[in-house]
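These notes concern the structure reproduced below.
With one protein chain held back, the other chains of the complex are shown just where they sit.
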Amino acid sequence: MSISLPTYTRREMPLLGRRHRLRAIIVTGLRREFKRPAVIVSTLLGVALIVITSIAILLFAGLFLPGQALDLSFFFVPASNQTVLFFITLMASLVGSALIADDLNSMALTLYLSRPITHADYLVAKAAILAPLISLIAVLPLVLTPFVAALLGLFSWTIALQAIGLAVLLGSLFTAFYTSVTLLLSSLTHRKSYAAAGIFAVTFGLTIPAEILSISISNPALLYASPWEDYLAVARAAFGAPGGQIDWPWALVILLAATLVAASLTYLRMKAVEVVAG
Amino acid sequence: MTAVAEAAGVSKWYGEVLGLNAFTASFGTGITGLVGPNGAGKSTLFKLLIGQLHANQGTLRLFGENPWNNVPLMRRLGYCPEHNQLYGWLTGQRFVEALLRLDGMSTKKASTAATAALKVVGLSGAAHRPTRTYSRGMRQRAKLAQALAHDPDVLILDEPLSRSDPMARFQILRTISEFAKDGGHVIMSTHVLYEVERITQNIVLIHNGKAIASGDIHAIRALIDEHPHAVRIETSHPRQLAQALARMDHVVSLEVPSEDTLLIRTRKPDAFYKELPGIVADTRLDVRALESPDDSLEAVFRYLVG
Partner (left out) sequence: MFGEVRAVDDLSVAIPEGAIGLVGPNGAGKTTFLRLLLGLVRPTTGTAKVLGHNIAEGVPVRERIGYMPEHDCLIPDMTGVGLVTFMGRVSGLDADTAISRAHDVLQFVGVEEERYRKIAEYSTGMKQKIKLAQAMVHDPQLYIFDEPTTGLDPRGRTEMLDLVRVIANSPGRNVVLSSHLLPDVETICKYIVILDGGHQIAAGELRQLLSGSADRLRIDVRGDREAFAQRLRETGLEAEATPTGVHVARKPGVEGVIFEIAKALGAEVRYMGREIRSLEEFFLELVERNEAAVSV
């Protein structure tokens, strides 16, 4: 016979390290996102659309792209698919806009920061939730297309593997840019809808005017203002595709710089948020 | 004594959600504390009293009149809502003035009255700062100032103390007491029972949309038969004192929790307190301290609401 009263003190056990704490935030966050139908549908739709159209174009290359050489430069086609841009923007606004804005709105940020993690840890964890989801659109279809093409025997594995490697690098670059910018926008407001609107504004508000204006006043330098055009310039250079009006090194520098600036601004903004309100 | 406000069988539903359910109570002169759990119907009652809501059933009278759509009656009451949102860009002075202008006061009179009201609540120093810079205690006082400024007969205050710091609490309670001393009536709700107790003995206890007790706290306490009244006495001879007290037939139990304490439970506290001095004086036992842990609003609330 024994009586054991409930206790609320913990059996003494060392706490796990910071990496485990971050992993808890990331895993919990990803699990929550993957429970949302909108996220699943847009992922599947985005990947399927890009891969299927690319393979179809490849199969009927003579019809769609007369004069297109069937070498590495072909893989600029899936990379430059407008669907990529649209679905990245969609994913960033579906998932990313809420990542920090919701924590500011519910003031759950206080809970996170009263835990043994730093501001930087918190941001890294949030970025680690968003980046995999964006890369599902920015990287996965670009990797799948050469793979399927090689499986179908349309390309040699040498070229396909090269294309896969380039796709990973290129996709990661664009993923980093969108992750960083999205988190910045999300940290600036309590309302995720504002942040989501901001993401659309960055994507289309910069790209469409830049494209139209660069033609109408025939000044291609304006294209540098569009992240999409910068990305295309880098992609074109990577896959060795012809054409393009702007220099890829500058485009690359602009994308990287914007990513870094947005990340540092986000960090400064988070540091300034007063989490213990009086 | 005439009642300031009287409710007879007042019911109010929000769709299927209960606001008040056949609420019957009378609010006397002076200060009355309205206490009850969250969602008991306090704010509903207030909104009915100020004519913002219309009861589904029953009659409600404020100074003998129906408050619904009764503009002249509104001039006689000052209301302080629970929420803390003010027009942040207005200064305290302008905020009170603007509301006075709505009463039909001239600009000049409104300005004087606003200055006076802000002085009463101790906000003179901050009168010309925008209210968004106010702390929560200052906001509560600004709300109280606008309720007071047109010199009403009755103040209706919904949680006037919540979230204020001790200085503001002190100031607000003092303002309310003084208002009542000058002949005004106050109906106020609060969650902090000892603060009501400090300024009034009159309460209305509301639970699930019904008034379950009203009147003097001690009288209500005495009516709660199933919980005998506990009295704790500190003495060096608890057992001898117990023997002497056991003769009283209304004493239900005597306990000696420690060697210098005697805990008595009695059904008739009034009789007990009347007889006690005689017994102590006759037996010459030393009684060093005496207190009743449950003759308080807190205890009444606990017994009636759980």
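When the chains are written out, they are named A and B in that same order, and each has its own residue count from 1.
Everything below uses one rule, namely that a contact is a pair of C-beta atoms (placed from the backbone, for glycine too) under 8 Å apart; a residue touches a chain by one contact, two chains touch by 3 or more.
Because the structure is a prediction, the values reported are computed rather than measured.
Remark: the omitted chain is touched by one listed residue; of B:15, B:183 or B:278 this is B:278. Across B:61, B:129 or B:191, the residue that sits in touch with the chain not pictured is B:191.
The residue touching the chain not shown here, chosen from B:29, B:57, B:124 or B:162, is B:162. If you put the missing chain back, the residues of chain A touching it would be 6-10, 13, 15-18, 20-21, 24-25, 28, 32, 102-103, 106-118, 274-278. The chain not displayed touches chain B at residues 35-40, 135-138, 162-170, 191-194, 270, 273-274, 276-278, 280-281, 284, 286-292, 295, 298, 301-302, 305-306.
Quick note on the criterion: only the chains that are shown with their structure count from here on.
If you average the Cα atoms of chain A and of chain B, the two centres end up 58 Å apart.
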